[in-house]
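Here the complex is missing one protein chain, while the rest keep their positions.
In this document, chain identifiers A, B and C correspond to the written order of the chains, with residue numbering beginning at 1 in each.
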Amino acid sequence: MEKKLKVGILGAGRIGRLHTENIIYRIPDVEVSAIADAFLNDDMIKWAKNLGVANITKDPDDIFKNDEINAVLICSSTDTHAKFIIDAAKAGKHIFCEKPIDYDIVKIKEALNAVEKAGVKLQIGFVRRFDHNHKKVHDTVKSGKIGDPHIIKITSRDPEPPPVNYIKVSGGLFFDMTIHDFDMARYLSCSEVEEVYAKATVLVDPTIGELGDVDTAIVILKFKNGALGVIDNSRKSNYGYDQRTEVLGSRGCVMVSNDTPNSAEIYTEEGIEKEKPLWFFLERYNDAFIAELRAFFDSILNDTEPLVTGNDGLQPVLIAMAANRSLKENRPVKIDEIKF
Amino acid sequence: MEKKLKVGILGAGRIGRLHTENIIYRIPDVEVSAIADAFLNDDMIKWAKNLGVANITKDPDDIFKNDEINAVLICSSTDTHAKFIIDAAKAGKHIFCEKPIDYDIVKIKEALNAVEKAGVKLQIGFVRRFDHNHKKVHDTVKSGKIGDPHIIKITSRDPEPPPVNYIKVSGGLFFDMTIHDFDMARYLSCSEVEEVYAKATVLVDPTIGELGDVDTAIVILKFKNGALGVIDNSRKSNYGYDQRTEVLGSRGCVMVSNDTPNSAEIYTEEGIEKEKPLWFFLERYNDAFIAELRAFFDSILNDTEPLVTGNDGLQPVLIAMAANRSLKENRPVKIDEIKF
Amino acid sequence: MEKKLKVGILGAGRIGRLHTENIIYRIPDVEVSAIADAFLNDDMIKWAKNLGVANITKDPDDIFKNDEINAVLICSSTDTHAKFIIDAAKAGKHIFCEKPIDYDIVKIKEALNAVEKAGVKLQIGFVRRFDHNHKKVHDTVKSGKIGDPHIIKITSRDPEPPPVNYIKVSGGLFFDMTIHDFDMARYLSCSEVEEVYAKATVLVDPTIGELGDVDTAIVILKFKNGALGVIDNSRKSNYGYDQRTEVLGSRGCVMVSNDTPNSAEIYTEEGIEKEKPLWFFLERYNDAFIAELRAFFDSILNDTEPLVTGNDGLQPVLIAMAANRSLKENRPVKIDEIKF
Partner (left out) sequence: MEKKLKVGILGAGRIGRLHTENIIYRIPDVEVSAIADAFLNDDMIKWAKNLGVANITKDPDDIFKNDEINAVLICSSTDTHAKFIIDAAKAGKHIFCEKPIDYDIVKIKEALNAVEKAGVKLQIGFVRRFDHNHKKVHDTVKSGKIGDPHIIKITSRDPEPPPVNYIKVSGGLFFDMTIHDFDMARYLSCSEVEEVYAKATVLVDPTIGELGDVDTAIVILKFKNGALGVIDNSRKSNYGYDQRTEVLGSRGCVMVSNDTPNSAEIYTEEGIEKEKPLWFFLERYNDAFIAELRAFFDSILNDTEPLVTGNDGLQPVLIAMAANRSLKENRPVKIDEIKF
């Protein structure tokens, strides 16, 4: 099949590999021309070679300087995102960047400015917008079928906490996990967040508390369009990844449930059994990961606005900052209080 | 059938009539001996006569002084509850009292003291505890099957706002509507509420706002056992009464959905259609209203502790007060701040 | 409450007691004046006295000759049904008769003739027509919403086989159990059955086979309106009473599922658990038993055609006969082959 776009991958960790394989196996008109990872090891090289990727390098500049490459996927650690966005923009590459852009608003703004100046596309990796269920909620709200949104409700629970070493560098629950829900909140309400109140605690694992983080949280959001929102998070729903969304509007309500491996119901003397929700994000958002890349490449090929813009990358960071302050000071915090 | 108990009904409004008819048609071993209503009218008399009630009166003392009567049901307006509790206690009658006991903590305490002194039974009308669904959630938590409770989640939405005249005297959303959810929160968490943060607004009907009330709310609760809770309320879910509860625990999650008139699914070219939830509390909690009276009478007959005690009547009032203060001051409020 | 009708109960076995209690506790405008049972014992007398029934007798004539009694409920053994219908009709009493009228077509016709001659109401106890779910299927078909019926599908399984002594006198699976489904088939198709093919076997309990009966069956029906029908029966679905119906039409499909004690779903590491269907017909058709009597009394009070007529009692017997012949001869049998 004719390859219409050539891309370079920055970072060959779990998410970088996922995107690489999705392009190679599922997106036939795009070619992975190069992969760069500062911590390149034999495993990565073997993996990339087996996939038939021509260039494997430690140096990201090998990608930025490669004139054949149209776009980059930034899948490296968060602290490199802003810099790579700027480098890629300067090199005239379109950019797909994993969330979050950065924890520092100044750096985010610099990166967005570079993108704007260069006139390249930038899409942020808020993959849930491409999930068949959440998208249907959004589309239903947008269609007006349920009237004006009144209450946005997001259940978001991980099946198990990440390793302790990850917790240490994750930026905390709101930056690492809830940030996806903050994006969902904006996506489903079709509005911006104005004020945040976050209540959180340590119920799952005391080690998480010792590291200064929380594992169980409820966040109330006030939106500019007047609606209210609520998110509940847990680092451990041992029955699988729990990802449900719901919007109550002036004329009705739309809600979605979890995906399961199959629809079997087994009836016995003991009761009715069904399968648990899909285990985690790789299973649940498997198709959404492909759809988000497809959308990114289409926005390049058709020269249209990406479906998740740079501002969509910025706003959840502001909300996460407000949530952190709210948690620390046990009071509602307005997004406007977050200066930058 | 042998009548083991004789009861007097105080107040022949909607809820008084409901209880009266439930006793007469559904609780064969209890007799309604008398009905008292200060605003007695011809309609009430006709209704009561048709049901075969012997004594119909304007004067509650006709009930308190009737030695044959073992118990009273207080179904009159909220401002009479505390006084009637005291009168009934002094008369040695067991007491079933509709919620809330009062809006004034001092009066509630006086009423509870009178009950304690008299040694009569007192059950408060938190009917949802007797709903097949919510009871199953409570029982599951209590059984330990899902471990320690982490998040208690209550969706509670009325199909339509009450009349404006009712709004004026209702005590506001938290006292009139959310008070049931505050009771549910205690019931499902098996714990006491420690702190409340309430966010609310007017989205359903501006008239409600003009009367100083709100119609859409989200409330976060912090429980003494460490769990977090969240309630979302709306005065208008136009698809019917939306009453769902859920508890996430350390070892699992239990959730219940709404009841519907039937389970039919109709598949056509346009999609799949199902019936809406039952319209309102009379439909949804129909069986629960009977179950709560049955439980009250059994607690008398077997001399056991009522399933909803005087303290269960007091606590939600304290939480509602804290919620009102939280809403007014836009800050979390501890229950301990409510003095009495 | 004013008693508009007085009824006599013939037969104080399980179903007779059920109807008696339903009238006394749930149908306030009808009085049970008398109960007759040829095998009257102390238990029955105690039970009836406790309910406040005035006349308790061994002699059914005490009911037929009582001028105050407007209607009778025939709840005695099947072999007495036809005679009691004739006696009641001659006495000018309206008649509710449990299914089946008889196993003998000649006797059924005699009974129906007596009813017609006397001009009294006759309603047959096919209680499932009053179930909220099956009624919705019927109503949907009748409304035309799913077009012309093409396939009628009935799942009907008992949680456990009846006692061996009952099997011996039950008339066999088709007369005892499937007869309800034959009625459902007519009710849901809005048509008459033309041809039957029955396949059945013994899989649940060899004792049933030794008694000449079967316990597992599938029956195909051809209707006069062209539609096809299928019933599957088992004497043992150990997870509870399995009663589902479905109609595929030219413009859509309607289907209903079982009722459960509550809607709770419990999510744990082991999977999702739900409650089993209600255990058996007393639980599942509890409300339907009341609704069928209410409908019978209303047809008397309003002088309207009963919702389940004498012919509705006759037809399923013909179908059961055809099914028995089909099973014996392993070939499809037309209803017209059943002579009478």
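In this section, a contact is a pair of C-beta atoms (placed from the backbone, for glycine too) under 8 Å apart; a residue touches a chain by one contact, two chains touch by 3 or more.
Since we're looking at a predicted model, the values are computed, not measured.
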Full-complex touch with the removed chain, picking from A:133, A:178, A:191 or A:216, is A:133
Full-complex touch with the removed chain, picking from C:18, C:230 or C:295, is C:230
Of C:78, C:123 or C:216, the residue that touches the missing chain is C:216
Answer key for A:77, A:207, A:268 or A:311 versus the chain not shown reads A:268
Missing-chain contacts on chain B, rising order, are 237-240, 242, 265, 267-269, 271-277
Residues of chain C touching the missing chain are 148, 150-151, 153, 155, 157, 197, 199-201, 203-204, 216-218, 220, 222, 226-230, 232, 234, 236-239, 242, 248, 250-253, 330-332
Across the whole complex, the chain not displayed is touched by chain A residues 1-2, 24-26, 28, 50-52, 132-133, 135-137, 140, 145-146, 251-259, 261-269, 275
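FYI, only the chains that are shown with their structure count from here on.
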Neighbours of chain C that also touch chain B are A
Max Cα-centre separation from chain B goes to chain A
Taking each chain's mean CA coordinate, chain B and chain C are separated, in whole Å, by 39
CA centroids of chain A and chain C: separation to the nearest Å works out as 58
Rounded to the nearest Å, the gap between Cα centres of chain A and chain B is 42
Among all residues of chain B, those touching at least two other chains are 251-253
